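Notes follow once the structure below has been shown.
As you look at this complex, bear in mind that one protein chain is not there, while each of the others sits in place.
All chains are identified by letter, namely A, B, C and D, in their written order; residue positions are counted from 1 within each chain.
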Amino acid sequence: MNRNLALFAGVALLFVLTGVFQSWNLALSILNLSLISAIMALGVNIQWGYAGLFNTGIMGFAALGGLAVVLVSTQPVVEGWQAGGTGILAGLFLGAASIAAAIFAYNRLPKGRVRTWGTLAIVVGGFFLFRAVFDPAVTAVEAFNPATAGNLGGLGLPATLAWPVGGLLAAGAAWAIGKIALGLRSDYLAIATLGIAEIVIAVMKNEDWLARGVKNIIDMPRPWPVPYEVQLQQSAGFVDWATRWGFDPATASSIVVKLCYVAMFGAVLLAVIWLSERALNSPWGRMMRAIRDNEVSAAAMGKNVTRRHLQVFILGSAVVGIAGAMYTSMNGMLAPGEYNPLRFTFLIWVMVIVGGSGNNWGAVLGGLLIGWLWLIVESVGPAVMGALVAGLSDGPLKTHLIDAAQHMRLLTMGVVLLLVLRFSPRGLIPEK
Amino acid sequence: EDVKLGILLGFTGPLESTVPDMAKGAEFAVKEVNDSGKFTLGTVTTVNGDTTCVDAAAATAAAERLVTSDGVKAIVGGDCSGVTGAVLQNVARPNGIGMISPSATSPALSTAEDDGLFFRTAPSDARQGEIMADILSEKGIKSVAVTYTNNDYGKGLADSFGAAFAAKGGSVTISTPHEDGKADYSAEVASLAAAGGEMLIVAGYVDQGGKGVIQASLDSGAFSSFYLVDGMYGDSLIEAIGEPLNGSFGAVPGTDSPGAAAYEEAAKAAGFDGSNAFSKESYDAAALILLSMAAANSTNSKDWSAKVMDLANAPGEPILPGELGKALELIAAGTDIDYVGASAVELVGAGESAGAYREYEIKEGKIETVKFR
Amino acid sequence: MDILNALVAFLNFVFVPALAYGSQLALGALGVTLIYGILRFSNFAHGDTMAFGTMVTILVTWWMQSVGITFGVLPTALLALPFGIAATAAFALGTDRVIYRFYRKQKAAPVILVMVSLGVMFVMNGIVRLIIGVEDQNFADGGRFLISAGDFKEMTGLAEGLAIKGTQAVTVVTAIVVMGLLFWFLQKTRTGKSMRAFSDNEDLALLSGINPDRVVQITWIIAAALATIAGVLYGLDKSFKPFTYFQLLLPIFAAAIVGGLGSPIGAIAGGFVIAFSEVMVTYAWKKVVTYLVPESMAPDGLVQLMTTDYKFAVSFAILILVLIFMPTGLFKGKSV
Amino acid sequence: MIVVENLHRHFGGFRAVDGASLEIRTGSITGLIGPNGAGKTTLFNVIAGRLPPTSGRVLMDGEDITGLPPHELFHKGLLRTFQIAHEFGSMTCLENLMMVPARQKGETLMNAWFNRAAVAEEEERIRQKAKDVLEFLTISHLSEQKAGQISGGQKKLLELGRTMMVDAKIVFLDEVGAGVNRTLLNTIGDAIVRLNKERGYTFCVIEHDMDFIARLCDPVICMAEGKVLAQGTVDQVKNDERVIEAYLGTGLKNKVKEEAAHG
Partner (left out) sequence: MAEPFLIGEAMTGGYGGADILHSCTIAVEKGQIAVIVGPNGAGKSTAMKAVFGMLKLRAGHVKLDGEDITALTPQARVAKGMGFVPQTHNIFTSMTVEENLEMGAFIRTDDFADTMAQVYDLFPILKQKRLQPAGELSGGQRQQVAVGRALMTKPKVLMLDEPTAGVSPIVMDELFDRIIEVARTGISILMVEQNARQALEIADKGYVLVQGANRFTDTGKALLADPEVRRSFLGG
C-alpha cells in the first residue's frame, strides 16, 4: 500500500515539477489529457484485466465518443436537412431493415440452397436499394456549402450531454461488434477489433454528411460549465480578482479553464474507478476472473461465458466512449484523421500494462504516467539530445543528430517502457 | 534580450519527411533577420514544437509549452489544418499569441474566430481549384481523373476543383482519395485507370501518397501525364521519378517576381531543399512575423498582428527573400513596404494568401515556368 | 466484345499488382508468423526490423555504387542484401539478449511481450530515423521492367498494355520459395522440430535436452533474414521510408492472422487474401465490362462496388468474415 | 435419469463414440470403465454439452438435452469434473469453490454496486460452505493458496470439491481417483456414497481403479472402441471374457487373488 502511495506521489511530483520548471498551464493541460487517458485505460482494464479480452479497437470507440459530441452539440444545418436529411434517414433505415430481414431469413429458412440464395438475394437487393436512396441524398447534403458545412449537423444540445451519449454510442457499437467477434481468441480478436476500428474511422473520414469527414469540425461549443478564456479576460470581475491575487489575467483565465476540466474529468474518473473497484471486489469480479482463467471450466460451472464477455466488452467500451467524448469536447474539434492506432490504441495499452493489468489503480497510474511522458518528451527529447551532442564538434554529424532529435519522442517512450517493464514486469501496481 | 519565435510543425507523424524543410525555411528567415543586425527588439531565437500533424492534444500541449513555458511571442504554424484550429482556439486565443500558418489550407479556418491573431501564407484551397480548372480548360483538356490525399487539404482541393472544372464544362471521371504513408496504391490506380481520363490530377504531397500514385500509374501505364498541385511541387519528385514525368505540369503560388528562384538558390547554399512543399511559405511566415514586430516596434502579439496585413500587401516597396535587412531598414525609416517573399505573399480577407499562381511544366527533367496567374 | 483486352486490363491493373503486393505482405507475414509460432508473441517491432534491415542494405548499396560494384540488370541492393541480413540478425540477437530473454525466463504473459516489442519498436523506429533520416530513399538501379506496358502493346497490338516489373517477379518467386523452405525446415528438420517443441512446451523441451538458447537464436536469425528480404524487396519495388514501413505492420499482421498465426502457408495465403481484397472489391469494372459487352451496352457508371475510400475497410471486413467462419484463420493457426 | 440413444461423435474419420446407447438410472452410482481411448471422456463431453454430437440424442428425465450449452445443463443440475484438472489458476482454492453456486446475487452488477449488504450476507454463507468442503477434502490449509500452485492430486480434489458446492441431480466424475492417494480415495468414496444416499445425487463415475469401482458402483458399464461392450453388476462385468481381454488383462486376476491371500 505504501509503495502504491509513493508511486502516485511520484507521479504527482512529476506534474508539480512540470508546473514549476515549465509552466502550470502546461502541467494542467498534460494532466487533463492524462486523466482522459487514465479513464480509457480503466475501460481497457475492465476488458483485459477482468475478462482477458484483447481489444485493440479502442481507437474506434474513442472516435465514436467524439462523433457523439458533434451529433449532440453542434447546430443543425437546416439547409442540409432540407436537401437530403429525410433521404439519408430513409436510406439508413432501408439498410438496417435489409440486414435485419437477411438475418431473419437466415434464421427462419430451412438449411440448404434456398436459405443461402434467399439470404444472399436479400443482402444484395437491400444493398442496391440502400445505395439508390442513400447516394443521391448524400450528394445533395454534401453539395451545400462544402467548404464550411456539407453535413447535417447536430442537435444543438449542451456539450456535456455528449459525454453519456458518447458512452451509449460506443456501447451500441460494442454490442454489435461483440456479437460478431467475441468468439475469437487472443490475437485474432485483437486484429479483428483493430480492423473494425479502422472501418469506423474510414466511415467517419469518408461520410462527409455525418461530420464533414476529413474536412473536420472545429470550434465546437465547450461543455457546461467550462468558461471561455476570452470571456474571462473580458469580465471585469475576473480581471479584478486575478490582479488582486497577483496573477496575470491571461494566465489566470487559462488556468481556471483547465482546472474546470480537471474537476470534471477527475469526477468522472473517480466515479468510474469507484464502480470498477466495487464490481471487481464482488462475486461478479470473482466470476469474471474465473472466466478469464478457464472458460471451459467456468461454463461447466454454470457461467454464461458469452454473455459475460459481451457485458464486460460493452461496459469497457462505453467507458472508452465517454473518455473519447471528453477528449473531443476538450479540443473543441473532431478530426477523424487524428485517430491512429498508435496513439489511441497502443499507447493506452502501454498504460494498462505499465500500470499493471487487472488492477484499477495500476491502470490509473499508468494512464497518468504514460500520459505525462507522451507529452513531455516532446520537449525533453530534443533537450536531452542537445546535452548529449554538446561535446561533439560542429559538423554534419552534429547537425544531423540535432535535426533528428525530434524523433527522440518515440525513442524515449520506448526506452521508458522497456525500463519500467524490466524492473516491474507485471506492472507498477500488479494485480493481487 | 531574446525574442522567441515558436515553430510548431509536425516533426513526427505522417508529414515528418516534409516538415524539416519547412522548419529550415522559417529558421532561415530568422537567421537572415539576426544577421542583418537591424532588428532592434532583440536577438531572435526559435523554439520547436511538435504537432505530429494529427494529434490535436499533443499539438495543443506543445503549443502550451511554447507559449506558457518558453514564452514565445509568435508562432509559425501549425501545419495541418486540424491541429492548427485546435491550437488557435485552445492556446493562441486564450493567451493572445499571434500565429501564421504556412500550410493550413482548410477553408473552414477562414471563418474561425481568431481575434485578429491568425494568418496564413498558404492560399485557401478554394482559390487553387479555380486556377487548376483555368489551366486545364485552356489546354483543351475535357476529362480528368482526380486523386487526393485523404485529409482536409486534399479533399477541399478536390471539391473546389471539381466544382470549378464542371463550371467550365470539363468532367471529372473519378475523384478518389488515397491515404498517405500506406504500403500500396494499386487499388487506387486500378480504379483511376478504369475510370479513364486524359490525365490524372494529383492533389497530394510530393513525398507521400501522391508520389506513390504517380509511380504506380507510370509503372502500369495507366496515365502518362499528371497535373501537380502545390503540395506536389518539388525537385525531389523529378529526382525520384525522372524522365517519365516530362510533360506533366502544375501550378504553385508565386508571381513573376524572382522571389521563388532566389529563395531556392539561397536554400541550396544553406544546405536544404527550398523547393519542397511549403518551405517557402514557412520562410514567409517567419519573415512576416518579424517584420511586423519591427513595424509595430513591439513583440506583443496584439501589436504586431495589427501590422501584418499592411506589410503583406501593396502599396510599398516589394521585398524579396534575402532582402529582409533592407526591409527592416525601410521600416525603421518609416517607408511602406510590400512583402512579396518567396511565395508572393498577398493576404486577403481574414488574413489568408490571395493566391497568385505560377504555372509550370516539366521539360527534360527541369521545371519551367510557363506563365503567371 | 474483346476478351483479350479485357483480360489484359484485368491482369495489368488487378492481378499483377495484387500478386506483387500480396507477396510483399506475405514475406513480412512469414516473419511475424515465425516469431509467433516459436516464441509465442506478436512481434510489433517487425515492421521496424524490416526498416532496419533495409536501411543497412541501402547504406551498403550506396557504398557499393560509390566504389563501382553493380549487379548487371539486377539491382545492386540484392548484392548488399547479405550484409543487411547479417547486421539485422546481429541486432535481433542483441535485442533478445538484452531485452526479451529476461521476460522469457520470467515466463511473462504473451501480452507483456507484445508490449515489450512495442517498446523495441519505438526504439528501433528512433534509431533508423536517427541514422538515415525520415525521407524517401530510392535505391533501385538496374533494369526496372521485365516488360513495360508500351512494349507489350507494341508486341501484341492490343489496346491494353501489360507491365511486369523485375522487382515484382523477384518478390513473387522469393515469397513462394521462402515459404516452402520455412515449411520444410519447421516440419521436417530436427532443428525445426525442436523449435516447435520448444514453442509447445518449454519445460518439456528442456527435459528432452533441447537447448532453448539455440532455438531462440535460430528463430531470431531467420526472422531477421525474412524481415530484411521483405523490406528490401518492398523498397526496391516502391521506395524506402521509415514511416511507411511502420504502417506496413497493420496489413502484415492482418495477413498473418487471416492465414492463421504460426502457419507459413497461411502467411502466404493471407498476404494474397488481403492484397486481392484491397484491389478487387474497390476496383471499377467499367473498363473490363466495356470490353466485354456490345458497345451499346457500355456502362456509364464506374461499376464499382465500393469506392477506394473503403479499401482498408473492405480488406478488414473480409478478414473478419474469414475469422467468423474459421476462428483461427484459413490454415488453423495457433493461439496463446 | 440420463438416457443416451445411439450416440455418435466422430473426429474427422475417427469414431471416438460410435453408436453408444446406455442409461443411467436415477439414484444409482454407475461406473464407466473401458480401455484408454474407448471414448469415455468424449461421451461425457457430449452429454455435458462441451462437444456437439455427430448424431444421436441425450435425454435427461425424458427431456431432450442434446447440444444444450454447458451452463444451461449446470442449471438443470448436471455437473461434471474434468479428467485433466481445469482449475482457475490465479484464484485461491477458496475462491475456486465460492464461484460455483449459481445465480449468486452478487453476480449481477447492480447488486455488486448498490446492494452490498445482501451480497455480503450471501457471501458469508457460501464461504462457510466452501470451508466445509475444503475441510472434508483435507486441504483446508490451502484455502488461501492459488489453485495454480497446488499439487496434481490436490487439483483433483478441488475439482471434486466444486461438485459438492451445489445441489446437483447428477454428477459426472472423470477419473477423480487418478493421482489421488488411496487412503484419501477411500474417504472420497464414502462421501460419494453418502451424497448418493442422503442427498439423492446420481453419479456416473469413470475410473480405472477396479477396487474403487467395485466398492461403489452398481451397475458398471464397460466401453470399448466407442461402443458399449458389456454392462451389469461389477462381478458380471469383471468376469466377462471380452472385458478381461480388452481392459482388465490377466495381471489383475492374479493381483486380485493375491489380495485375497493377503486378506
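Quick note on the criterion: contacts are C-beta pairs under 8 Å (C-beta built on N, C-alpha and C of every residue); 3 or more make two chains touch, one makes a residue touch a chain.
Every value quoted in this text rests on a predicted model; they were computed, and no experiment measured them.
Just so you know, the chain we are not showing touches C, D across the whole complex. Checked against the full complex, the candidates C:Ile3, C:Val67, C:Leu207 or C:Met297 give a single residue touching the omitted chain, namely C:Leu207.
Of the listed positions D:Gly56, D:Pro69 or D:Gly179, the one in contact with the omitted chain in the full complex is D:Gly179. Residue D:Pro35 is the one among D:Pro35, D:Gly49, D:Pro101 or D:Gly161 that touches the chain missing from this view. Within subunit C, the residues in touch with the undisplayed chain are 190, 193-194, 196-197, 199-201, 203-212, 334. By the touch rule set out above, subunit D reaches the unshown chain at residues 11, 34-38, 40-42, 83-84, 139, 142, 149-154, 156-157, 175, 178-186, 208-211, 246-249, 251-252, 255.
The rule is short, and it goes like this: only the chains that are shown with their structure count from here on.
Farthest chain from subunit C, judged by C-alpha centroids: D. Nearest to the overall CA centre, using the mean of each chain's CA atoms, is chain A.
Spacing of subunit A relative to subunit C, judged by their CA centroids, is 30 angstrom. Annotation for subunit C: residues touching 2 or more other chains are 134, 307, 309, 312.
Chain pairs that touch one another are A-B, A-C, A-D, B-C. Within the complex, the subunit C residues that touch subunit A are 36, 42, 44, 99, 102-103, 106, 108, 110-112, 115-116, 118-127, 129-130, 133-134, 250, 253-254, 257, 261, 307, 309-310, 312-313, 316-317, 319-320, 323-324, 327-329, 333, 335-336. Touching subunit B in their complex are the following residues of subunit A: 22-26, 29-30, 33, 146-148, 205-206, 208, 213-216, 218-219, 228-230, 233, 250-251, 253-254, 257, 327, 330-333, 335, 337-338, 340, 343, 374-375, 378-379, 382, 403, 406-407, 409-410.
Put simply, subunit A touches subunit D in their complex at residues 275, 278-279, 282-287, 289-290, 292-294, 296-305, 311.
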